[in-house]
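Shown here: the complex without one of its protein chains, the others still in place.
Going by the order they are written in, the chains are A, B and C; count residues from 1 in each one.
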Amino acid sequence: MVNVRPSLTTRIGQLELAYPTLMGSGCYGTGEEFAPFADLRKIGAIVLKSVTRLPRLGNPMPRIVHTSAGMLNAIGLQNPGIEWYLERELPKYSGRPCKLVGSVAGFSIDDYAYVTQRLAARSEIAAIELNVSCPNVASEGETFGCDPGLTARVVRAARAGTDKTLIVKLSPNVTDICAVAREAEAAGADALAVINTVRGMAIDVEAWHPRLANVSGGLSGPAIRPVAVLAVYEVAQAVKIPIVGQGGIETVTDALEFFLAGASAISIGTANFTDPRVPERIVAELEAYLARRGCASIDAIVGKANVGFATPHQYEGDEG
Amino acid sequence: MVNVRPSLTTRIGQLELAYPTLMGSGCYGTGEEFAPFADLRKIGAIVLKSVTRLPRLGNPMPRIVHTSAGMLNAIGLQNPGIEWYLERELPKYSGRPCKLVGSVAGFSIDDYAYVTQRLAARSEIAAIELNVSCPNVASEGETFGCDPGLTARVVRAARAGTDKTLIVKLSPNVTDICAVAREAEAAGADALAVINTVRGMAIDVEAWHPRLANVSGGLSGPAIRPVAVLAVYEVAQAVKIPIVGQGGIETVTDALEFFLAGASAISIGTANFTDPRVPERIVAELEAYLARRGCASIDAIVGKANVGFATPHQYEGDEG
Amino acid sequence: MATTDHTAAVHETTVLERHELAAGVIHLSLDAPQLAGATRPGQYVMAIPPSAQTAATALAVYEAEGKRASLLFFVTGKRTRELAELRCGDRLDVVGPLGNGFQCMNNARDVAIVAGGVGIASVLLCARELLRDGARVRLFYGARTAELLVEAQRFADAGCELVLTTDDGSAGERGFITDALERARKPEAIYACGPTPMLRTVARIATELRIPAQLALEETFGCGIGGCWGCVVPLAGHSSQAPSFPPAVRGGSDVVYARICREGPVFLADELRW
Partner (left out) sequence: MATTDHTAAVHETTVLERHELAAGVIHLSLDAPQLAGATRPGQYVMAIPPSAQTAATALAVYEAEGKRASLLFFVTGKRTRELAELRCGDRLDVVGPLGNGFQCMNNARDVAIVAGGVGIASVLLCARELLRDGARVRLFYGARTAELLVEAQRFADAGCELVLTTDDGSAGERGFITDALERARKPEAIYACGPTPMLRTVARIATELRIPAQLALEETFGCGIGGCWGCVVPLAGHSSQAPSFPPAVRGGSDVVYARICREGPVFLADELRW
């Protein structure tokens, strides 16, 4: 046992965080909405809602459907566009007691380059997350994140526009997430966010049509946690840069799965819709866990479950 | 309103089913295990556990982990191999009051061809399902189903060995499931089973190792339903052959989502572990639903929710 | 409408009473003095699922008096089913009061309140406040069938005149409540809550009658507090309730998507651009 209080500080590239918890893009507004119910000082960073070059009204309603242990969303990247955002929104966010990460979405390489450069230039923004994996804007949005080569081009273009920490958010809707991860790393990403939502849909069985106006949406929440933990586990073996693990984290046990799989920090999205006290509770319980296990810091457990321990007994070949 | 009892019979290729419900491969044993608790006469067909050319002991324990609204399994295709199976197992199954579908797994094109031909030759077997999508046998098992070209080769090889109905079971763990579906259709598949389990894992946060001996496993149950419904919806637009929809079906509402998305039949797996009365309940409630909606048969609702109805209002281009 | 002040908080409440008013219609009274004290008509809470199940549920505060705040809800899915299983003495955490409620302080002396189904839960506080201010209040209340016309008596006791309809004619007039509204004497103002199709009709009627209408919208929420943009409705670009957002041009006029949970849930009918 260590007697000093375990340290929860962590680093993602040059981004220094007092707590290893980020609030997921699109799930925590600007922070202000949650401030009456959650202590923003106990949060590592808020990843702001993704912003695009031009304004977007987003998808029509319904945008949200609740499913078993999860929810589908198809917001469609509603945002006022980068100019309005820089002029009228961002100034309001200064003075937040936690770091702010800007999130950039786009429909061309040039979009990503332009918006990243404009956003990263602002002092309110501590780091940039590239959302190359939004499943809710027809095919274009996710095309980038589903193609290793395109991902690399987006990352290089964005990298050219800033020295701030660049986090690339990966899509789980691919055959081989590690291939995309490796390209993003090689192209200059400082960190990876793993994973964005999983594509899904729900149908209204009385009205006989999809329940989301956008037909399909992104599945988040506890339902996708096993998918996300595996993605972190595999990506952590494929790259050397740090990982921000996310997908269905609701409790300290969930959070620990991600750290043990290889994430250096975690992101909490949908769980804030269940209970705004979740982030603070997880941080307190992480601290207690580390103390109980005699760990001086959160770093001490990162990736600690990431070894194959199975020795399968098979008749045929060596398949596990 | 129709006054006659709605018909639940359906056809999958040449396979005629009294009920549009199959019991998922690996989830319903040989049927005998469930017979004390479920009326097998009220079931369309049982898809038997996948069989391989050589015997397989399967993975070490633990093989199962329960997750939020789902479960992970990594059985590892435990089976006695085709020779033993044909000689000692299959004879026991004759006299089942429902159809039996044989499931074939393999590690080479030749495996699939050989086992399909041997199995399909047996009178107990009404149709063959090709499991090209088992996520629990290291990389080999799923490689076939994740590659459209390999899938086509497996299907052609199996097709050459039998005239019985050939169902190809697709993996959701791909970037583009429709590409695989189209290849399977072109190669001679009579129907598609959509979807097999989604890859995932869970970690023991006290012992610091994966909870499954095989590290990763296949996620099934309600958690994956939105993913499965979308896969059926998209595949139904890509191919003309019938689809057996599956993934998290537990209630009649769940089942209806799949029919409305475009499935001609459904398969029930994990829900049998929740309550063995589920298949009979779903059939009764399907009948009541069709009667209430004035439908003479289950065919009348297949694909009825499969139209885009969203007219998104965007600033940029035409992204949804 | 009435703008948010910052009394919203997470309240750890205890169930005082639970009544099943009809099959699947639950009335839960909570020991929640701070919530009861802070709530204004038309506001709601996000009820945190006792077993952490994905998302909290938006529910109107039905009554708020002394230490007691109550919820009235229909069991429609997993989350309301779970809330329906609460028993006296059980704990329920809620976030609230949330949203901008009805603006009841106007000068109309003859008002109509229109409630469809569970929309009834959002209008009791509003009715009481209007009556207290001396207005004559007619409640137009419609439901599918007689037994779902819950709590009508409570409104009558409070002093409302009742006009009831059911889809099947099992109580009140047969038909939609908006039909009854159209046939009735013209009110000076309307306050309404119910399913979106009903509210659209109310909006049309109000436009035709050239009277103001305040509509409390209900859609599936994500966060319920303005963080996710999952609950929008198009407003006229000039609306005083529009969020900071560059208006889009649609059908020749300016439109902005506002968050129902944050900018609403109560909107002026003539500023909606459905």
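The definition used in the following text is that contacts are C-beta pairs under 8 Å (C-beta built on N, C-alpha and C of every residue); 3 or more make two chains touch, one makes a residue touch a chain.
Quantities reported herein were computed from a predicted structural model and do not represent experimental measurements.
Engineer: Just one of B:52, B:196 or B:270 touches the chain that is missing; which is it?
Structural biologist: Considering the complete complex, B:270 is the one touching the chain left out.
Engineer: For the chain left off this view, which of B:44, B:80, B:210 or B:242 is in contact with it?
Structural biologist: B:80
Engineer: Identify the residue among B:6, B:20 or B:70 that touches the chain left out of the display.
Structural biologist: The one listed residue touching the chain not shown is B:70.
Engineer: Could you tell which one of B:20, B:44, B:58 or B:102 touches the chain left off the display?
Structural biologist: Once the missing chain is taken into account, the touching residue is B:58.
Engineer: Please give every residue of chain B in contact with the chain that is not shown.
Structural biologist: Answer for chain B: residues 26-29, 33-34, 36-37, 49, 55, 57-58, 61-71, 73, 75, 78, 80-81, 84, 88-89, 221-222, 250-251, 270, 272-277 touch the chain left out.
Here is the rule we use: only the chains that are shown with their structure count from here on.
Engineer: Find me the chain with the mean Cα position closest to the mean of all the protein Cα atoms on display.
Structural biologist: Going by the distance between chain centres and the overall C-alpha centre, it is A.
Engineer: If every chain is reduced to the average of its C-alpha atoms, which one ends up farthest from chain B?
Structural biologist: Chain centre farthest from chain B's centre: C.
Engineer: How many angstrom between the C-alpha centroids of chain C and chain B?
Structural biologist: Chain centres of chain B and chain C, defined by C-alpha means, are spaced 44 Å apart.
Engineer: Taking each chain's centre as the mean position of its Cα atoms, how many Å separate chain A from chain B?
Structural biologist: Going by mean C-alpha positions, chain A sits 32 Å from chain B.
Engineer: Which chain A residues touch at least two other chains?
Structural biologist: Residue numbers touching two or more other chains: 55, 57-58, 67-70, 81, 221-222.
Engineer: Where in chain C do residues touch at least two different other chains?
Structural biologist: If we look for residues of chain C contacting two or more partner chains, we find 248, 255.
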